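So that we are looking at the same thing, I have put the structure below in structure tokens.
Omission of a single protein chain aside, the complex is shown with its protein chains in their original locations.
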Amino acid sequence: MKRIGVVDTTFSRIDMGSIANDELRSMGSGFRIIRRTVPGVKDLPVACKKMIEEEDCSIVMALGMPGKEPIDKTCTHEASQGIIQAQLMTNTHIIEVFIHMDEAKDDKELKAVTENRTREHARNTFYLLFKPEKLRKQAGTGQRQGFEDVGPVDAGEQSTFKH
Amino acid sequence: MKRIGVVDTTFSRIDMGSIANDELRSMGSGFRIIRRTVPGVKDLPVACKKMIEEEDCSIVMALGMPGKEPIDKTCTHEASQGIIQAQLMTNTHIIEVFIHMDEAKDDKELKAVTENRTREHARNTFYLLFKPEKLRKQAGTGQRQGFEDVGPVDAGEQSTFKH
Amino acid sequence: MKRIGVVDTTFSRIDMGSIANDELRSMGSGFRIIRRTVPGVKDLPVACKKMIEEEDCSIVMALGMPGKEPIDKTCTHEASQGIIQAQLMTNTHIIEVFIHMDEAKDDKELKAVTENRTREHARNTFYLLFKPEKLRKQAGTGQRQGFEDVGPVDAGEQSTFKH
Amino acid sequence: MKRIGVVDTTFSRIDMGSIANDELRSMGSGFRIIRRTVPGVKDLPVACKKMIEEEDCSIVMALGMPGKEPIDKTCTHEASQGIIQAQLMTNTHIIEVFIHMDEAKDDKELKAVTENRTREHARNTFYLLFKPEKLRKQAGTGQRQGFEDVGPVDAGEQSTFKH
Partner (left out) sequence: MKRIGVVDTTFSRIDMGSIANDELRSMGSGFRIIRRTVPGVKDLPVACKKMIEEEDCSIVMALGMPGKEPIDKTCTHEASQGIIQAQLMTNTHIIEVFIHMDEAKDDKELKAVTENRTREHARNTFYLLFKPEKLRKQAGTGQRQGFEDVGPVDAGEQSTFKH
């Protein structure tokens, strides 16, 4: 049975791990979810790598909610670089789900964006692992997670490219 | 038979993978194209590395269309660093084709730039793999992908260097 | 017996290593603390990696107090990237505790923030090693180290997610 | 016979590879020059690494002419990071010769700077490989490539340090 890792933080103001867990469970069965919590986003890269190499996860979700100060932006950048590096060292996808606190105008919107983005990326995680052809069909369609999709530039004409 | 990887995203607003596929097929035969789609540009580095190491691709095109916000610029920077790292870890070229949404003034121009740059880099990909001498002849000629070529500084005088 | 590494700097204006040491000792027994001091934050990554690989530490605290000039910010960024890299190379957590000198308005506040953050991260270090379920329970609760916790967005409603 | 790699780009507006080739040949014999051309500076890191590991080069010159836009600066930064990484992975020097298009006020100056810097770094490349003591004698003398040398701060007094 495949294992999906879900790692979140105590820094986040919303329990993102439970949202991811809930959405993943709704997608199907045949996999087990392993969860961990670390202090902040900079602790995510090694935690995700350990999930892959020590807990045998086939894919991992890295969940974080960075603050709005410049120092938070720098930390997030470092965390993202580390998450990409961890993927390259393991040949395994880690889906980063970061909600920046300044993306939302108030707590209510922050909650909506967080829930939406986490659930949409939980689906992407499931698709990458079990149904990659689902993503293949969405190529170039302007998908967004958290806010409304932007959509493709000109769907009609695009069909002239040979698939 | 050599394999060329083509990886694109669901975030892009144009089906770049199909453009690349179409152009590559027009260049010749004797190779197979393997395609994958991931959510966004930050998922490209590991996807490309897996194409090389798990799908036996000899070269990969990494196709993405980053947004115009500062956060998008940061993500793209991280993706580019990861793509360079993936190349160094595999001794294999990955041709990055990124179109920034703010490079074009409207959807029509965005489409033209995307198609032009993707097709030109598909040709570069083909040349790197099968005809490196084609690139050698273009050394220092101010080639651009997506917009018009800038051209060499002073072609006449340059011929005084010994080749 | 597990070993916890504590590395600090001569650049810091407060003896952070002794604070960490004091707090760790108050958490329990059954572990040994190994200490090192290096000149500045850029010397921390390799010092921490040596603690893991040459001194057999199971986790390390990296303690530093960067200055307020732009060059200090750049150095800190480089140190943080190195600390993340060291973790990925060893599959071992390194808890970074950095206090930026411009976070506090005067020496008194600097001392309070430094002591508070160092002690809170010493507890996180202990939990990561011995009681990860303690962090799991704090997932998404807006924990902060050094200043007051921000708290969760909407604790009541969150309980509707299935754990 | 030792091999020196020379890698340039089709993006550059001047045939830098031929300048480097010409200068290297003027320095002496006893080595062979291997040349490659890639599309842009971000393709240089892996191309240089392949020169070292697949073409047996003992040193490589990485030649590029980045544009003046902010995106070009970011690409160049990524290329430079990759070139340093490639060196660390191979324990082999790669001499980066980048001319930024906005360093020169017009095409004529651009050409002069490009030729001067490329030739001076070709000499550095030769010295690193065959005569490291030549560089040793220039330590701390304010050498510049492309524009005039700045020179040492105070040559007379420096001689009081013991060599």
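Which chain is which? They are A, B, C and D, in the order written, and residues in each are numbered from 1.
Just so it is clear, a contact is a pair of C-beta atoms (placed from the backbone, for glycine too) under 8 Å apart; a residue touches a chain by one contact, two chains touch by 3 or more.
Predicted model only: the values in this text are computed from it and were never measured.
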item	value
Positions on chain C contacted by the hidden chain, ascending	8-19, 21-22, 25, 35-39, 42-43, 45-47, 49-50, 53-54, 71, 74-75, 78-79, 81-82, 85-86, 89, 107, 110-111
Chain not shown, touching residues in chain D	73, 77, 80-81, 83-85, 87-88, 91-96, 100, 121, 124, 128, 132, 135-136, 138-145, 150-154, 157-158, 161-163
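Heads up, the rule we're going with is that only the chains that are shown with their structure count from here on.
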item	value
Chains contacting each of chain C and chain D, listed by label	none
Cα superposition of chain A on its sequence copy chain D - rotation in ° rounded to nearest 5	145
Copies chain A and chain C touch via same or different residues, half shared test	different
Distance between chain centroids, defined by C-alpha means - chain B, chain C (Å)	41
Of all residues in chain A, the ones touching two or more other chains	81, 85
Category of the chain touch graph - line, ring, star, complete, other	line
Pairwise chain contacts, counting only pairs that touch as defined	A-B, A-C, B-D
